[in-house]
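Of the protein chains in this complex, all but one are displayed in their positions.
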Amino acid sequence: MKQISVRQCGVLIVMCIFANKILLMPSLMYEQAKADSIFVLIVLFLLDLLLLPIFIKLKTTYPDKKLYDVLKDKLGVIITKIIYILMLLFFFFKCLLVFSITYVYFKQQIYQNEFIFIAFISFLPVINHAVVTGVRAFSRTIEMFYGIVLAGFIACLVISLFTPISNPVFFTSNGKMFFESLYNHVFSFGDFIFLFLIMDKIQIKKGQEKHLYTYSIIGMLLVITLFYLFYAKYQVTSFMHNNALADLLVFSVQFNAIGRLDIIAMITIMLITLFQMEIFNYAFCDCFLNIFPLLSKTYSVVVFDIIFAVLYYIFIGKYEIMVSSTMFWLPYLAIFINYILPIILLIIILLKRRRKHEKKTNKSNV
Amino acid sequence: MSYFDTNKKIKELKKALNESVDFAYRYYKKDGQTIAFVFLKSIIDANLFSSAVYYPLQTFEQKITIENLQNDILKCLDIKLIKEKDIIKEILDGKLIILTNFSKEIISVDLLKFPARIPSEPPTSPVIQGPREGFVEDLQTNVTLIRRRLKTENLVFEVLRVGSQTQTKVCITYIKGIANKKLVKEVTKKIKEIEIDGILDSYYVLSFLEERPNSLFKQIGNQEKPDIIVAKMLEGKVAIIVDNSPIVLTVPFIFIEDLQNSNDYYTNHIYSSFVRIIRIFGLLVATIAPGFYLALQIYHYNILPLNFLITIADTTQGLPFTPFLEILFIFLLFQILYEVSLRLPSYLGLATSVVGALILGDTGVKAGLISPPGVIIVALSKIALYTIPEQASQVTVLQLIFIILGGSLGLVGIVSGMVYIINYLNNFDSYGTPYLAPYSPRIPQDLKDAILVKPIKDFRYRPKSFSPQKKERL
Partner (left out) sequence: MKKRPIKVMFKMPMVIVFIFILIFFTPLAIYSPGENRNRGVVTAIGIDKADEQYEISLLTFIPTANQTYKEQNAVISGKGQSVAEAIYNAQIAMGRTIGLAHAKTTVVNEELLNEDVSVVVNYLSRVASLPENTVFVCTNKTAKEMLESSQELTSHLGLKLEQVIGYNAKHLYVTDTSLEAFYKGYYSKTKASLIGYLTLEEATEQEKEKSSVSGMNESSQGGGQSEAQGGGQGGNSGEKKHILNQGQAVLLKDGKKVALLSIEELNGINLLNTKSKDQIISIDNVEHNGNKLSMQYKIKNKKTLITTEFENGYPIYVAQLILGVELVEVSGMDDSLKINTEFSEVTEEVARKIEEEIKKQYTASIKILRENNADVIGVTKKFFIEHRKEFTKFVEQLDGIDDFLNYVTFKLNTIVQPD
C-alpha cells in the first residue's frame, strides 16, 4: 500500500491553501471589499477549517475505504457518479484558473514574447508525470520543495517590510460588498476537498491529527499575512497590482540600486503553481477513474491534457472571462462541493456511529 | 592394486587444460607408492609447496596412507577431499591436486598465490586524516581488510560464482542480525540470476543489480575503502565484493551517501556540516548554472540587475555565436579538455591545462569568439562538479539537458525540469529505500547524518531508511 505520511499530507494542504490566492486574488478582492477583504478571507478560511474535523472523523470511521466506496454504499452509484462529475469539474476549473493566473503573470513579467507553448510544454508533461507516478511520489516531491517554497514565500513577505508600509484602513465596506465578495471568491477555497479524495492513501497514526491543523493554520496565516502586507504596502492602489506575491518584492527608491529581486518570487510562484496543478490534476484523474473505472491512468491524463489545451486555447487572451466565470457561475459548484458535500458526509458518519451505538446497546440488552 | 593410473590421468588433465604452459606436475615415489602433484605453476606458491608439502612427505617415515597424508603430513594446510570431476576447477582456482595410486581419494591443497598489490590509499577517495588503506584486486585480501575491522561472529561472507567463463567469485557480505533479511535474500537472488560469460569488474555485477537499468542515476554504491564499507555494513547495508576488483558495491544506495565523505567523520562535525552545505550548493551550481545563465540571456533580460546586464551586453556584443551556441561551444570545449587531460600521461597533463586554460580560454575571449561571462559560468559549473566527484558523470549529462531546457524554454523550463527530476527520483526506491531519504520522505531520525552532521556519539540509531533488523546501534 503506497501511503503518504501526515507531514506530506500537511504539505499538500499548504499548497492547496496557496492555490489561486497569492497572485490575483488580493487585488481582485480589493475592488469589492477594500481592505476588509482580509476579513472575507478569514471567514472563508474558518469555513474551510471546519472541513478538517469532518475529514478526520470520516477517516477514523472508514480508515481504509475510498470516498467513492463510502458514497456508493450510502447514496447509490448514480448519485455518487454525479457527485464525482461535479468534483471533476471543480478540480478541472481550479487547475485552469491557477494556470491562467500564473500564465498572465509569466507573460507580463517574465516572457515578453509569446509564451503559451512554452508554458504548455514545460508544465503539462511534468504535471502528468507526477500524476502517473502517483500521490506518494509527488507528495514526496512537494515535501522536498516545501522548505524552498516556504523560504521564498517568507522572503517575499520580509522584503516587503523594507518599503514604507502603514496599516490599511479597515471597515470601509458595507455588508453587501462583504457578502458579495464572500460569494464571488468562494470558488478559490475548499482546500481540503482534495484530502477526501485521497483519504485511503493517508496514513494517520493516533495523535497525529493535530499536525494537520498545524499545517493548515500555517498556510492560512501566511496567506493572511500576504494580504495584510499587500494592502499595507499598496493601500489605495492595491487594485492596480495583479501579482500580489511578486509585487510585494518591488523595492522602494532607496533599494533600487540592488536591482530586481523578482527571481525569488518567480521561482516560488513557479513551484507553487506546478504543485497546485499537480494536486488538481491528480484529483481530476482520480475522479475520472472513478467515473470510468475501466480506463487506465494514462488515459485520464491524456483526456485532461486535451480538454485543458482546447479550453485554454478558447480562453486565451480572454482571461477576464475565465476570472469572471469563477465569480459568477462557478460559486454554485463551489458551494456544493465545499459545504454541502461535507455536510452529507457528516450525516453519513453520524448515522454510522448511531448504528454502531444501537448495535452496542442491543447487544448489551441481549 | 592401483586406483589411479597417475600418468594417464595427468595426460588427460594436460589435454583438458589445452597443454597450458603453466601446467605442471611432480611425482613422489616410495616403496611402490606413487604420489602425483598437479598444479598450475603460475598461481601456486612454490616455496610453500616445497616446504609444507614436499619436505614433510620426504621426511615421513611410516607407510603413507591417505589418512596420514591428511592428518599428519599436510596438517597445517588448507586441504579437502574432492571429487574427480572437480579436478579441473580446483586446479584453475590455484589448488594443488594430489593423486595417489593407493587411494581413490583426491586431495586438494590451497597454495594459491599470485602477484598482488598491497593495500594503499586509493586515488579516488583520498583522506586528509583517517585510515589510508584501500581495497585491492584480491578477494582474500579484501575479506581480510573487512574482517580486521569487524571482529564479530555475525559477519557473513557468502561466496557465489558468477560468469560461465571467468567463474569469478562474488562475495556477499553483511552483518547477520543487522542487515535486513529481505534485502540479503533479494541481493543473493539477483546475483544468482546473473547470466554472463565473464565478470571482469564489479561494474559488471552492478549493472545486474540496478533496479532501473536505463536510468541515468546511480543506484548502487561503490567504494574503495574498507572503513567506509564497514561503516555502511553497520548501517544495515549489504556489501558485494567481486574478485579482481578493488571496488566494493553496497546496496541499498541513496543519494545522500555521495554527499557523505569519509573525511566528514574524521573531522569536527560543524565543519563537516558546512562542507556538506557547500557540496549541495556546488551540485546545484554545477547542474543549472549554464542553463540558468542562458535562460537569463535569451528570455529574461529584466531579471538581471542593470549593471550585470550592461556587462553581459557589452561582452557579448559582436560575438559570432548566439548565446546558445556560445555556451554549447564552451561546454564542449571544456568537456574535450577534460577527456584529454584524463587520458594523457601526467607529464602531458600540464601542457593540456596550459593550452586549455591560457591559449584557448584567454585567446578565445580576446579574439572575440567567446565572452568572459560565458567562460566564467561554464568553468564555474565544471569545477563545481567535483564538489561531489562521485556524481560528476551524471551531472555532466544533466548540465547539457539543462542547457537545452534553459535555452529553449527559459526559467520555467529549468524549474519544471528540476521538479521532474526530483519527482522521478522520488518514484524509485532502491531496494525498498526512498532514494532521496531522509529529506523526502522526511525521516527525522536520519537527519543526524544528512546535510547537517551531528557528532558521532549522537548516532544512537541506525538509519531508519535502510530498515535494519536491529535499530539501535548498541
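Chains: A and B, in written order; residue numbering restarts at 1 for each.
What we mean here is this: a contact is a pair of C-beta atoms (placed from the backbone, for glycine too) under 8 Å apart; a residue touches a chain by one contact, two chains touch by 3 or more.
Fair warning: this is a prediction, and the values are worked out from it, not measured in the lab.
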{"item": "Among A:Gln109, A:Ser216 or A:Asn290, residue touching the chain not depicted", "value": "A:Gln109"}
{"item": "Candidate in contact with the missing chain, chosen from A:Leu75, A:Leu89, A:Ile121 or A:Val323", "value": "A:Ile121"}
{"item": "Touch with the omitted chain, as defined above, among A:Thr60, A:Thr298 or A:Thr361", "value": "A:Thr298"}
{"item": "Among A:Thr60, A:Asn174, A:Thr214 or A:Thr237, residue touching the chain not depicted", "value": "A:Thr237"}
{"item": "Residues from subunit A at the interface with the omitted partner, ascending", "value": "108-109, 112, 118, 121, 125, 128-129, 132, 163-164, 167, 169, 171, 234-237, 240-241, 247, 250-254, 256-257, 260, 298"}
{"item": "Residues of subunit B in contact with the chain not shown", "value": "297-302, 304, 306, 309-310, 312-318, 322-325, 368, 401, 404-405, 407-409, 413, 420, 424"}
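Here is the rule we use: only the chains that are shown with their structure count from here on.
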{"item": "Approximate Å spacing (C-alpha centroids) for the pair subunit A, subunit B", "value": "47"}
{"item": "Contact set on subunit A toward subunit B in their complex", "value": "5, 7-8, 106, 109-112, 118-119, 121-123, 125-126, 129-130, 133-134, 136-138, 140-141, 143-145, 258-260, 262-263, 266-267, 270-271, 274-275"}
{"item": "Subunit B residues touching subunit A - in the complex, by the definition given at the top", "value": "299-300, 302-308, 409-413, 415-417, 419-420, 422-424, 426-427, 434, 436, 439-442"}
